[in-house]
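All protein chains but one are shown at their positions in the complex.
== chain A ==
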Amino acid sequence: MGALNVIVLVSLIYVALLFCVAFAADRAAARGRGTWLRSPIVYTLSLSIYCTAWTFYGAVGFAARSGLEYLTIYLGPTLVMVGWWWTLRKMVRVGRSQRITSIADLISSRFGKSNALAVCVTVLAVIASTPYIALQLQSVTISFAAFAAVDPTHTGEISETGVALWVAIGLMVFTILFGTRNLDANERHHGLVMAIAVEAVVKLFALLAVGVFVVWGLAGGVEQTLARIDASAIARWEVPGSRWVGLTLLSAAAFMCLPRMFQVMVVENEDEAHLRTASWAFPTYVMLMSLFVVPIAAVGLDLSPMGANPDLFVLTLPLANGQDGLAVLSFLGGFSSATSMVIVAAIALSTMVSNHVVMPVWLHMTGGSAVISGDVRAVAIRARRLSIMVILFLGYLYFRVSGGGAALAAIGLISFVGVAQFLPALLGGLFWRGANRRGALAGLAVGFAIWMYSLFLPSFGASAVMPQGLLENGPMGLGWLRPQALFGAAGMDPVVHAFMWSLSLNIVVFVFVSLISFPQPVERLQGAQFVNVFDHSAPSGGWTGGLAQSEDLMIMAQRIMGAQEAQALFGEAARAQGMSGYLPEPTPDFLSRLERSLAGSVGAATAHAMISQIVGGASVSVQDLMAVADETAQIMEYSSQLEMKTEEQARTARQLRQVNEKLTQISVQKDAFLSQISHELRTPMTSIRAFSEILRDGGEMPPEGQRRYASIIHDEAIRLTRLLDDLLDLSVLENAQIVLSLQDGQLGPLLDRAAVAAGLTEGGMEMRRDPEAERVWLHTDTDRLAQVFINLMSNARKYCDADAPRLDIRVAESDGQLHVDFIDNGSGIPASQQGTVFEKFSRVSETKAGGAGLGLAICREIMARLGGGIDYLPGQAGGAFRVYLPVGRGAAAEAAQ
């Protein structure tokens, strides 16, 4: 059996094995098992699709032709992984929170969900990836050819294009089977990623095995190998500094911008923390991949016949030395490298093509009516499958057209420069809020054009696409526009030259246009979300379905309802769902609640439309929506300003009303007081006038009547005088015009004096006192205090209605205060009147003759001036008043200040 047949069989078995792995992994994931599927190691291994057949075969060729230069291709990603992992983390976070499906989606989302930009990126990505896919097909094809060359049973040339076609078809089937089973591009392809991880292991193992064989098997040990290297041209190869730096930067840029890298790094990412592992594990993987590149190249150059293709040393060295098993393994390594790259690239590109080109066109053609019916899903899947076929066919076509002539590495670098054009828009979008759609479009267009002109088109060879004259003399003889020596930069490496001009002009145009143009509202919104992604998204482990939608809803709600209200609503809903933060799952319950809340602001129809736009994944007029929200916000602001003004007026009115009420109250009090005084004065005067007139007019009257009338006149005159005295006293006290004459005195003698003045010593009322306690010294206005005592004693004497009236005077000290209680054994003051007994003109009983009702009011004022007070003591046997004042020297004086 010939080697070629063996290799075909092995390939088929290998593919079948991969099928099984992918299938099993998908099953495990579907059943919720297989946490190993989500390990950071699998993630890291999936990143190894960076190492394609170009790396597997081409690196050796690269080293054989240009020495250590091949290292730059590894150096770039290593630098990104080690030094820029935080940028990758940001990309992953944004991808997660925005449900990003591809790099085209990321860039378009960032710049206002611009479809033009998405199409632009998609087209550029397809164009740039096509040569790369062709490269993989070519590598598989020539590896078959290598086997055919040593196959004695095989006669004649094998059809390279035939092999390439079969390989392309096989990859197509595999990709469609495992890449388009789910509609949701954000859904992870567990099976596929697992298969890729297996392939990553296979290719590493194969390359290491070949390396070991070459070093120890062929060269005879490390020392001999090193000697061969020293003797070879590789050691003397000088890499120009500019090319070294240029290629390192280029590979770093490509690592971040390649659609397939974005697919595995961001879209297939399970957990941000995996990046941490990958940041050291991936460089390690790459280092192992490059470990034996130079030895293989050096030994290959030594042992192979002149003119042998160094790109195939990995394969031809074992073959030529009869190591068929190793050769098959090596073939599988290259095969793995090629297939994994093509599969992932096809998935990534097909997602972009179907989402940004096919679907919009189809939706436009069907007028959006299908959105309501269920055929979107079917159409999307069909679109994606068709895209995969087209992309692989394009790769095959390029392979046919280019004839597979150019060296592998050269094709790879052309692709790299193409995708590197995404870098300014990508990084600018992630870190610069000022970046906008126009800038991104302009930058991309300029970079793309320069890439096409200076690198891609010339790569087909002189006269293939570009006429020889153009390449040599520039368009219309303008030398400074020569494709490979733009602006007079002649003599540079074509790749570095194209990379430098395309990227730097791309950046300049991007920044400049961004600065001079204004972003749309959606862009501003998205810009803030992207740049500040770490501020408002939690690094959640697993993807949770609708959080991005919730976030959109939140943004919308904040614009309409105001931040606080919206946050309260969302926070409450989140808590009700048992979540922290402000983003609840968009459950139907929550959505209808939100709709009702929004309806309050913008009307039911608009609210419904807004929510269904966001939740239903609207592809149309998000701008319109935002404009509506902005308008609403303006109206709300205006009305809230009006509200504020109204509120201000209301507050002023309220204050005015309060002042007015107070004035009215004062006026009413004044009226009441005046009419009381009037009454109190006029009543005795009425008696005096009436009786004095009777006496004056004479007439028949018994003498006792005359005396009686005269004494009434006398009594009423005294009552009048007393009233006037009281009024004056009260007026003076109330206006704080009194001057206290403070002196020291004992309580006992003071009470004695008061008792005499109140007439208690005349008998008729028993007095019980406590001489011991009354020895206490006071420093106060003793005359005023005596006035209070006299008032209370005479009240007791006048109003106590007991048969054997008695007055207890109790003295006690507590908390630095002296209490003097006056308690009689009468019926006391009714509870209903205890509250008002100290008010002016309040009299307990109308029938009981007495003063004008000013006595207790005066007592209260005096005690306040003395720093103490007077209260009615309820719950005693009879009428009971407590006078209290501070004890000790100076107390009253201080209080009086």
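Here is the rule we use: a contact is a pair of C-beta atoms (placed from the backbone, for glycine too) under 8 Å apart; a residue touches a chain by one contact, two chains touch by 3 or more; residues count from 1.
Basically, contacts and distances are computed from a predicted model.
J.: What protein name does the UniProt record of the undisplayed chain give, "NADH-quinone oxidoreductase subunit K", "DNA-binding protein", "Tol-Pal system protein TolB" or "Chemotaxis protein CheY"?
T.: "Chemotaxis protein CheY"
J.: Looking at the full complex, which residue from A:683, A:746, A:833 or A:876 touches the chain that isn't shown here?
T.: Missing-chain contact among the listed residues: A:683.
J.: Quick one: which of A:68, A:308, A:712 or A:873 touches the chain that's been left out?
T.: Residue touching the absent chain, from the options given: A:712.
J.: For chain A, which residues touch the unseen chain?
T.: Spelled out for chain A, the touching residues are 675, 678-679, 682-683, 685-691, 693-694, 697, 699, 712, 716, 846-847.
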